[in-house]
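Quick one: this structure, given as structure tokens, is what I'll be asking you about.
Every protein chain except one is present and positioned as in the full complex.
By letter and in written order, the chains are A, B and C; residue numbering begins at 1 in each of them.
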Amino acid sequence: MAKFVAKTGNEAMAEAMRQINPDVVAAYPITPATEVVMIFAKYVADGLVNTEYVPVESEHSAMSACVGASAAGGRVMTGTSSQGLVYMYEILPIASALRLPIVMCEVNRAISGPINIHCDHSDTMAARDFGWIQIFSENSQEAYDSLIQAVRIAENHDVLLPTMVTTDGFIISHCLDKIEVLDDKDITAFIGKDRKPNNSLLDLDKPTTLGSIDLQDYYFEHRVQVAEAIKNSKKTIIEVANEFAKKFGRQYGLIEEYKLADADYAIVALGSTCGTAKVVIDELRAKGIKAGLLKIRVYRPFPAEEIAQALSKIKNVAVLDRADGWAGQGGPAYAEIKAALYKSKTPPKMINFVYGLGGREIDKDQLAHVYDCLKNIEQQPDVQYLGVRE
Amino acid sequence: MSQQKKPGWKELAIGDILPAGTAEKFETGDWRSERPTWHPERCIHCLFCWVNCPDTSIIVENGKMTGIDMKHCKGCGICAKECPVKPDKAITMGPER
Amino acid sequence: MDNTVEIRWHGRGGQGAKTAALLFGEAALSLGKFIQAFPEYGPERMGAPVASFNRISTEPIRLHCSITNPGIVIVLDQTLMGKVDVTEGLPATGILIVNTTDSPAEVRAKLKLQGLKVFTVDASGISKATIGRDIPNTPLLGALVKASNLLDFASMLKDTEEKLAIKFKSKPEIVKGNIEAIKRAYNEVKGE
Partner (left out) sequence: MVTLKELSTRPEPLTGGHRMCPGCGAPIIVRQVLLAAKDPVVVVSATGCLEVSTTIFPFTAWKVPFLHNAFENSAATASGVEAAYHSLKRQGRFDKNIQIVAFGGDGGTYDIGFQSLSGAMERGHDLLYVCYNNEAYMNTGVQRSGATPKGATTTTAPAGKVSQGKLQWRKDLTEIMVAHELPYVAQATTGNWADLTKKAEKAFATRGPKFINVLQPCRLGWGYRPEDTAVLGRLAFETCFWPIYEVENGVYKVTKPRDKKPVAEFLKTQERFRHLFKPGNEQLLADIQQGVDAHWAKLLAKEAMTAGVKK
């Protein structure tokens, strides 16, 4: 029986991992993701899962061991954050090129330096070009639900891509929230008891070489395979979300629109900020201001068409980036959304706010200020930093 | 080999994966500048040549040497060097023709 | 939002401010509320002043920002008063609950407070007497329920007892001590 319980984001992810019951977990502790694997390690110690837990000496080895275990046909998971994810970067594109459906719990945290343990999206955003599917969560419930869906998505033979599900560090990872936990049996039925790999190192009757060197004559083809898989994964993500909704009642998509259809002013955001934005929108609507939100749930594959479609009738849009793009032109979401709208016949006027770096507070007042800026968008700079001291 | 049309991304297996042992089809015999010659009448089938061959090019059947795989042998000469037969070795090296 | 109550807990690292928020959150959830509980995080270690927070609501909570204007503030350690601005952001209609042997009037005088409802309870004394250790967060749950009327006390007590009974299966005396502590604080808290 599904039940409502109090779980932090980390507890929710660990609970999903227990129910997923992966064959191998290899992970290294890092704030604020540590709890995910700490809680999971206790599940292993108590014999609640079949998992072989590999307590590696670094995140680089965590991802390396995940690649080995996944190549051997196992269902494999890990969890990390910030510097840990950065330390994995070298192996992330190898995991996707080898088409290994590793699933990662990633807790968004600023990257050094200076060292900072709090939330922003710079770790995950910098990992966006490694062939991983990336799903952001607004709250613990979404993190839990998305993690379960991620297994199905990653292992789908039309996809076969590693997938990371992210929560916002501390804001979600350490916030106790009311979530619905589904029944163990229903999860097993939904994701399938075991992974069904196309090939495995342990298939001794059909030995294979995985990870050979490609030269000028094959590398390009293999990279295009990854690019096509990412593109095609949209379909699978939606199918899995629809099936999840049918079975468990909560509907997800690549994006989520909140009071957007008739909005004059919209913001685009990812992660926990979307929750606060919804409250602000309700308050503004009560005052007669037509405010709306476009939440991006899936950042890779990038839902360019869906975003362009959703924003096509909006007058003024502010894109909120919890990471800088270090390009002198705002954050990564802003750049990609602008590109997505390039062919639009009715593109909105658009500005960018880079906000919340290193856990800098983002509250209702600041979001109300963003909507305020949209009223006189012509006077606004293309990119501004929200909540920073001059 | 090079004349064949190479597969496109749709035709290639998913991921950087290969069935085992396809290098057998790749001939490195043309790398040789020196060529081993086996003298079966002198061979004592000790298999020192076989176990020291970097190119898996000594052919052994039922525990006895039966020849050299010239499609893959690169002519390094380890087999001749390691051959213990005296005074004349069972494998000798000469120029590749 | 009108249906949401925001709470801030003040304590020192290691004193259980985080646990208090988690416990209260879980109790409220059991009684049908929507909840959030989250600590303030930093590299501080034991002894440093820390805070933790609750949102308790009758509807789903979507806010994910910090709490700057709590309706209720609870102080686990009276030595924090005067060092930390415990009433910061608390509106005139707010509630302040302090673990102290002082009376509400004495607290009010010391902090030069105007407005507010001030409650005091000797949570440390109660916990020493009932649990055998200075763990003020458990009795303060009782004081909070009394002062706030957020939860039905009998139901909250029953739920807590059930949870503790699972957690301390082989130690019924711990369950008994905790329940007694909550009850005593509920009855002994004084407010004005």
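As a working rule, a contact is a pair of C-beta atoms (placed from the backbone, for glycine too) under 8 Å apart; a residue touches a chain by one contact, two chains touch by 3 or more.
All values derive from a computational prediction rather than experimental measurement.
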> If you put the missing chain back into the full complex, which of the shown chains would it touch?
Replying inline: A, B
> Of the residues A:Gly73, A:Gly131 or A:Gly292, which one touches the chain left out of the display?
Replying inline: A:Gly73
> Taking the entire complex into account, which one of A:His60, A:Arg223 or A:Lys315 touches the absent chain?
Replying inline: A:His60
>> Please output the residues of chain A touching the missing chain, sorted low to high.
In response: 23-24, 26, 50-52, 54-58, 60-62, 64-74, 76, 90-91, 94, 194, 201-204, 207-215, 217-218
> Which parts of chain B are in contact with the chain that was left out?
Replying inline: 16, 18-28, 31-32, 46-48, 50-57, 60, 63, 69, 71-78, 80-82, 93
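Here is the rule we go by: only the chains that are shown with their structure count from here on.
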> So what shape is it, when you link every pair of chains that touch: line, ring, star, complete or other?
Replying inline: line
> Is the C-beta contact count larger for A-B or for A-C?
Replying inline: A-C
> How many angstrom between the C-alpha centroids of chain C and chain B?
Replying inline: 80
> So, what's the distance in Å between the C-alpha centres of chain C and chain A?
Replying inline: 35
>> So in the complex, the part of chain A that touches chain C is made up of which residues?
In response: 4-6, 8, 32, 117-118, 138-139, 168, 170-172, 174-178, 272-273, 275-276, 278-279, 283, 361-364
> Which of the residues in chain B end up touching chain A in this complex?
Replying inline: 6-9, 12, 14-21
> For the complex, which residues does chain C have touching chain A?
Replying inline: 1, 21-22, 25-26, 29, 33-39, 41, 43, 60-66, 68
